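I have a structure I would like to understand better, so I am pasting it below and will then ask my questions one at a time.
A protein chain is absent from this complex, but the other protein chains hold their places.
Labels A and B are assigned to the chains in the order they are written; within every chain, residues are numbered from 1.
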Amino acid sequence: MALALAPVLLAPVLLAAAMLVAACSGARSSFPASGATLSQGRTVTIAEAPGASPNYIFPITPTQQYTVYTINEFQYLMYRPLYYAPKGDQPVIDDTLSLAQEPIYSQHNTVVTINMKTTYQWSDGEPVDARDVVFFLNLLKAAVKESPANYGNYTPGEIPDNLASYTATGKYQLTLTLKRSVNPQWFTADQLQLLSPLPLTWDKTSATGSPGDDDLTAAGAKQVYDFLAGQAANLATYATNPLWQVVDGPWRLTSYSTTGQLSMTANPHYGGPYRPTIASLEELPFTSEAAEFSAIRAGAIDVGYVPADDFPQLRAVRRGGYQVFAVPQFFIGYVIINFNNPATGPIFKQLYIRQALQHLVDQPAIIHAVYSGYGIPAYGPVPVGPPNPYASVLEQQGTYRYSPSAARQLLSSHGWSVIPGGVDTCLRPGTAPDECGAGIAAGTRLEFRLDYATAIQQIETQVSAMKSDASRAGIQLDLRGEPFNTVLAQDNACTPDQSACSWQLSDFGGIQFGTYPTGDGLFATGGALNAGSYHDPTADKLIDATLYGSDPNALTAYEDYLARQVPVIYQPDPDYVAAVKSTLATDGTFSALTQGNLQPERWHFTS
Amino acid sequence: MTGYLLRRTGQSFMVLLGVSVIVFALTHLLPGGPARAILGLRATPAAIAAFNHAHGYDKPLYLQYVSYLSSLVRGDLGFSYTQNQSVAALLAQDVPKSAYLSLLALAVAIIVGLPLGIAQAVRRNTVLDYTVTTGAFLGYSMPIFWLGLLLITWFAVDLSVLPPEAPQTATLGGALADPAGMVLPVAALAIVSIASFSRFMRSAAIENLAQDYIRTARAKGLPERVILLRHLLRNAMLPIITLIGLSIPALVAGNLVVEQVFNYPGVGLLFFNSALRRDYPVEIALTLLGSALVVLGNLVADLAYGLADPRVRLA
Partner (left out) sequence: MTGTDLTALSAPVGGEPSAGGGLWRTLGQTFTANRLAVLGVGLIVGIALFCFLGPLVYHTDQVYTNLAAASLPPSAAHPLGTDHLGYDELGRLMAGGQSSLEVGLAAAVMASAVGVLWGALAGYVGGVLDTVMMRIVDVVLSIPVLFMLLFIATIIPPTLGTMIAIIALFAWLIPARLVRGEVLSLRSREYVQAVRVMGGGGGRIVLRHLIPNAIGVIVVQATFAVADSILIFAVLSYLGFGLSAPAASWGEMLSSGTAYLYDGYWWQIYPPGVAILLIVLAFNFVGDALRDALDVRLRQR
C-alpha cells in the first residue's frame, strides 16, 4: 500500500479554500502573455519542511528517506512518475500530468496494458518509452531483493512481487501480467502510481562504464542498482553528477548544498504540459517550524506554510502579503488499541467499549483548541478531506460523535457501574447482551494506560483532552508520555504472552495516505501497520475485496464497516496551511501545495 | 615539563577512550535499536534484519566497537542514515558556526566580565559592587532558555529591533554576514558567563590588591589605572586561562540550549535533532567531540594553573 508516514501531525482549514479548482484536463496550458513576461528571469523561493530537506535523488528511494518532501517536492520536479498524483489537492491520478494513458485491464483484471504518451523525452534526447519502465522494474526487483528497506514503499507481495511478467510490447506500450486478478481502482492508484521511468543512460555499473543492457540479468541489475544507490549517497555531487542531469520533468537541478538548500532551472526539453515560465526556483531549508514561520512573517519567502502553533496568526500572515490555503491532509490520526494486551484486551474486544471511547473524543473542541478551528472531525478509516472520491456518506456524517451521555448509556446497559469522574467497574459479568462480555470479571475497572509521543504539543493537548472527556463516563485514562521513537518502537503487533504486549492504548500521531486509502496494512490480520493486532474475518474479507475484488463499491463497504467497528480511536484531521505571496499566481490551484504537490512550472509572478 | 605534557596528553586520550566505550555501549545496549526508529512503521522484521546487517548491527557488540574505533582512527566518523551524508560532512558544515557563536560569546564575556570584576574589587562594598553581585547571582541562577525567551520577547516581539532567531544559514559566511541575527544568541550565551567571570575576577583581584607588589607600585606613586592594567591584569592572566578552560563544559551545554532556542544551525541543534531521530552515528561523534573539548579545556586549565602558581610543580 502506498502511504507516506506522517510522524508528526502536519499542519491544519479553510474549508472554503478546499473547494476544487478544476484542472484544465487534457489541454496544454497557456499563460497570459503578461504573466510570462513578468516572470522572466525571476526566481521563486520555496520553504522546505523543518529538518526534512530532500536528501535522496534516485527515484528508488530507501525507507529512511521516503518522505513527501523528497519524492513529491524534489524528485517529481525532475523525474516524472508514470502516473502523476495528486491531482491538484485531490488524492487521485492526474491524467494530464501522467506519462501514460489510463491503463487497460483485461483477462479478468490479470493483464494490464499501458500506452505511454509519445511527447516526453529525456533531456539527452532519448524518448521516454516502455523500455525505461522495464529498466525501473528490473532495478526495483534487485533493490528489494537486496534489502526490503531499499525501497520506502515496498510491501511484500505487492509491486514488484505481484508481477508475473512485464514486457515492452511496443515502443510506447507496456504489458504487465499479474499473479492474480486485482481491483483496477486499487492497482492503478496505489501500485502503478509507484512506477517511474528511468533514463537508459543510467544503465551502467560504474561512472566510466558505457550505458548498455546491464539491467537485463538479475546480477547485472543488482550491480546497476548498487552503482546508482552509491551515487545517490553522495549528496555533495547531486548538482554536478552528469547522471542526475538527465531528466524528463520540467526542472533540472543546478545547485544543491548538503544542508538541503537547492535550486533548479527550467528544463527546455520538457515534453509535458505546463512549461515553466519562471526561470528558476530555490528551495530553502529551515531548522524548525518557528524559523520557517519567521521567514513568512518577514515576507522572506514566496511559498511556505504556517505551522499549527501559529494558526492564530493567520490574519497577520494575510496582512503581510500572503494568500493562505488551508486544506485537511489526506491523513488519519488515531489512537491504537492493543487488542492482545492480556489485561485489557478482552475489554477492548467489546464493540460497545470502543464505541463508548469514540463517543468520548470531543473532536470539535480539539480542533478548536489545538488547531484554531483548522481541521475536520474524522470518524472512519478514510479521510473525509481533502475532497476525494473515496470517503463514503457515512464517514462524512460521522458514526460515533462526541456524546458522553451516549457513552454512559452504552456502559450502563452492558453492566458497568457508571461513575462520572470516578472509575467504572463491571457489575454484571457474563456474555449476555446486557452483561460486560467475555473475559471480563466482576469488579474489573475501566482504566487504561495511554502512551503518547511527547515533544509534539498537538498530541499532548489531544490526549489531555481525551483524558478529561473519558472521565465523564467513568473511564480512567492514565497518560504516559514517552519519546516519539519509544512509542513507535512499542507499537508492534504482539501476542498476550509477550512482555512487549503490556501497552494498552498508544498515540503516535497517525499516517498519511498516498492516493488510495486502503486498509490492507492497517486493519487486515497481520498487516504491516496493524500494531494493535486487530483481527476480524469480515474486515479481512472486505479489505481483500478492495485490492483483489472487482466490485467498484468495495471501498465503501470496507470503510463503513470499519467506521462502525472502531478498530482504533479516530482523531481529527488537521489542515495543512500553505502560504503563497500575493504576487504569485497559478493556472492550477495553490491548494495543491497542501498535499505536497509542488508545481512551480504552473506559477507566474503578477507583479 | 615535556614529560608532564606527554603524560597529561596520554591521560586525556585514555579518558576519551573511556568516553567512547560508555557512549557506544549506551547507544547499542538500550532497547529499541535504531532500525525501528529509522524505518518507522514500515519496519518489518525482514527490513529490520536487512538494515541491521547493512550497518553491522547484527555483529557482536565488541566487534562493532572495534570496527568503529578503527574507522575512527582512519578519520571516518560514520554515516548518518537519516541525513544521507557522512558525519564528517555534517560536522564540517556545523562546527564552524558553533565555534563562531561560542567564541563570540566567550569574547563578550571576557571583555565585559573581567573589567566588571576588577571594578568591583576596587570599589568594594559600594553600590556598584552590590549591583553587579546581584546581577551575577541572577545571571547564574537564570535558566539560559528562559533568558533566551525573554530576550526574544523583549527585543524581537515587543520592540521588533532584532530578529527573533539566529541566521538561518548553511555556511559560516552566512552567519558572518548577518550580525544582527547573532546579537540575541550571543547575548544569551554570554550573560551567564559574564556572571561567573566577574565573580571570579572580583575575588582574584581582591587577593592581588593585597599583595606586596601592588602596595609597592602604589607606594611608587604609579597611577591607579596603570597599576590595574599592568600588574593586576597581567598577574591574573593565567588564572583567567584556567577559568576559560574550566568553563568549557558550561559553554558546550549552553551552546546546545541557545542553538535550540534561537534555531541556530550548529552542532547543538544537530545533536538535538539527531537525538530525536536516533541518528546514533551523529550522536556518538558529537558526544566524543564535546568530551574532547572538555578534556582539552581541563588540560589547558591545568597547564595555566601550574604556570601561574609556582607552588604547583608540573612534574
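Following the convention adopted for this analysis, a residue touches a chain if its C-beta (ideal position, glycine included) is under 8 Å from a C-beta of that chain, and two chains touch if they have at least 3 such contacts.
Since this is a predicted model, take the numbers as computed values, not measurements.
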item: Which of B:I152, B:L172, B:V186 or B:I240 contacts the chain that the document leaves out; value: B:I152
item: Hidden-chain contact residue, picked from the options B:L16, B:V112 or B:L162; value: B:L16
item: Residues of chain A in contact with the chain not shown; value: 297, 309-310, 312-313, 362, 365-366, 368-370, 452, 454-455, 457, 460-461, 463-465, 467-468, 471, 479-483, 485-486
item: Residue ranges of chain B at the interface with the undisplayed chain; value: 11, 14-16, 18-19, 22-23, 26-27, 30-32, 137-138, 140-146, 149-150, 152-153, 157, 164, 242, 245-246, 249, 252-253, 256-257, 260, 271-272, 275-276, 278, 283, 286-287, 290-291, 293-295, 298-302, 305
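Keep this in mind: only the chains that are shown with their structure count from here on.
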item: Inter-chain centre distance, chain A versus chain B - centres from mean C-alpha coordinates, in Å; value: 41
item: Chain B-facing residues of chain A, complex; value: 5, 7, 51, 55-56, 63-65, 146-150, 152, 154, 156, 232-233, 235-236, 257-259, 261, 284-288, 290-291, 294-295, 298, 455, 483-486, 488-489, 491, 511, 528-529, 531
item: Chain A partner contacts - residues on chain B that touch it in the complex; value: 31-32, 36-44, 46-47, 50-51, 53-54, 79, 81-85, 89-90, 93, 163-165, 168, 170, 263-265, 269, 273, 276-278
